[in-house]
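With one protein chain withheld, the remaining protein chains of the complex are depicted in position.
A and B label the chains in the order they appear, each numbered from 1.
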Amino acid sequence: MFYRENGQFKTSYQADQQIFPIAQDRVFVLLLLLVAFVGVPFLASDYMFRAILIPFVIMALAALGVNILVGYCGQISLGSGAFMAVGAYGAYNFFARVPDMPLLPALIMGGLCATAFGILFGLPSLRVRGLYLAVATLAAQFFSDWMFLRVKWFTLDTPSGSVSVSNLQMFGFPLDSDVSKYLFCLSLLVVIALMAKNLVRGAIGREWMAIRDMDVAAAVIGIRPMYAKLSAFAVSSFIIGVAGGLWAFIYLGSWEPSAFSVDQSFRLLFMVIIGGLGSIMGGFLGAAFIVVLPIFLNQFLPMLAGLAGVEISTTVVSHAELMIFGALIVWFLIVEPHGLAKLWAMGKQKMRVWPFPY
Amino acid sequence: MAFFLETLFGGLMAGMLYSLVALGFVLIYKASGVFNFAQGAMVLFAALAMARFAEWVPLFTGLSQPVLVNLIAFVLAGGVMFIVAWLIERLVLRRLVNQEGTTLLMATLGIAYFLEGLGQSIFGNDIYKIDIGMPKDPVMAFENVFQGGLLINQEDLIAALIAALLVALLSLFFQKTSTGRALRAVADDHQAAQSIGIPLNHIWVIVWCVAGVVALVAGMIWGSKLGVQFSLATIALRALPVVILGGLTSVPGAIIGGLIIGVGEKLSEVFLGPYVGGGIEIWFAYVLALLFLLVRPQGLFGEKIIDRV
Partner (left out) sequence: MSKVIGEVILDVHNISLSFGGVKALSDISFNVREHEIRAIIGPNGAGKSSMLNCINGVYTPQQGQITFRGQTFSHMDSHQVAVMGVARTFQNLALFKGMSVLDNIMTGRNLRMKSNLLLQALRLGPAEREEIEHRRKVEEIIDFLEIQPFRKTPVGQLPYGLQKRVDLGRALALEPQVLLLDEPMAGMNVEEKQDMCRFILDVNDEFGTTVVLIEHDMGVVMDISDRVVVLDYGKKIGDGTPDEVRRNPEVISAYLGTGH
């Protein structure tokens, strides 16, 4: 009743092809943006920013990048952690070595370093796919682990191996409060998400999806697999690299190579699977889920056990987290391989016909 | 020269241990086309089970003779792995029968996480010892050939022998028994095997059980060497390049691939490492696998991958 598209006729292809063709969707998204940019800074506590909102925004950006590669182009990647690392250390080197380098260009340069790295380690995708490609991306991951641990040049030869940044500012405004950090990351997320959505619904997006669905047929209708796959790697690693820079600079402040280990890669992959492969929104939902889940379990499980009169320690909670994680992955793959995004779409579909059943 | 040979031997032994884990991968892939990312978690789970059972058996039964205790612990752990295998087939594999490879791969990732959490919940997460009576002291050998002799690690040598024995047993099993024949049929063509009456579900349970036992042996040996701890699960990641080199469908490939990787890692670490800051072991196996993927994706002994439109 509220969500009907009745009466919303499109008289031009342009109108038909816009990102949010249904008026109610447009209103919803505008409200969401309003809440995100204006409401949240007033309402959220420091803890919420540091523990939930900022990591969520940055991880959503990274998940967006991973989704482009894995969800839209079908190239499985277990090396996302490495792309984040290259983006972070790349940005760091530009920031620390070039005098007066502003923050945003440094992050973008980090992203471009990640792009180069991504294209290089994406070359195997021209020869192999599936598990074999996963192994190739793991090679990228472990190589990056080693590179930032042992090649001292990247860390400016610090003895401890960990690096840090401080005094971040944007056009003269210092980024020291949680709110300012959150707004900075959020702005980047919105801009990049918009550009990604444009790519995905345009010609290159269709090429990516064609490669994903059947790459032999794609070649026959004139799509060049090399260009499509490498462009997917390039765009994806750029986004993941920028996210890595944000993660290091804004969320962590100071970091070591282990911040971008293979666990991070798995985490990103799970975000994309649970959120929904091949859907921009899926990345957001998955990131929210994975960021919130440990915190939720940390609060909820002891409470639940308390009701039963049992005390449980944090180790038990962390084990339970692993088990619930694993079980959820399997459950999603069995029940709804298209993830939360599909559930969301089904919900919208129900809304469209409400109050009728179908 | 002696030093080189010592490094070589060390590499061969380490390689044998990788092969043990790689065998589990190959077995499951051969019989069901599923790549089991959870193999490492299974090794950890099995090793934890065995280590803890070895501790608990004396408490519950009063037996204390090491060989007997270890044997009972092994059998109990084996039983646990059978149950795990059966549950995996029942709850997960059966529901994902027609899905594509990537979905199944990610499902096994989920199983891996689950097993890691479960194992540590049930059996605890300290570092445990497995003591199966392996001699820990290295021994000097070939003293008459090389001056001073070669330092050989006895434990590794025995581990290598056990691994070789296991491979021989598995090869016999596949070639000579009717179940082995059925497994080879299923590996070749699921539908054809089904149409001649081979029960797919039973076969998969059997295969995962065998893989579970292989995981147990691997866990026992690695655990005896390193102690049973969480990092054992990452062994799956170390063994992955082995199957790429050897070929995902080849049992001898897993052995040869393991040996090559083991030797390559050790040699490159010792002779190349100092020039680039050390730590080459982190990526050597993977970059080698990467090169193979570019040149010969099916590995040394695997079947060629063909696309049909």
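Everything that follows uses one rule, which is that a residue touches a chain if its C-beta (ideal position, glycine included) is under 8 Å from a C-beta of that chain, and two chains touch if they have at least 3 such contacts.
Keep in mind the model is a prediction, meaning the values are calculated, not measured.
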item	value
Of A:39, A:105, A:174 or A:202, the one touching the omitted chain in the full complex	A:202
Options A:55, A:257 or A:278, residue touching the unrepresented chain	A:278
Of A:69, A:185 or A:235, the residue in touch with the unshown chain	A:235
Absent-chain interface as seen on subunit A, which is shown	13-14, 17, 195-196, 198-199, 202-204, 206-207, 209-210, 212-214, 216-224, 231, 235, 278
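Methods note: only the chains that are shown with their structure count from here on.
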item	value
Subunit A residues touching subunit B - in the complex, by the definition given at the top	74, 76, 123-124, 127-128, 130-132, 134-136, 138-139, 142-143, 145-146, 149-152, 216-217, 262, 266, 269-270, 273, 315-316, 319-330, 333-334, 337
Subunit A-touching residues of subunit B, taken from the complex the two chains share	35, 91-92, 95-96, 99, 101-103, 105-107, 109-118, 120-121, 125, 237, 240-241, 244, 248, 276-280, 282-283, 286-287, 289-290, 293-294, 297, 307, 309
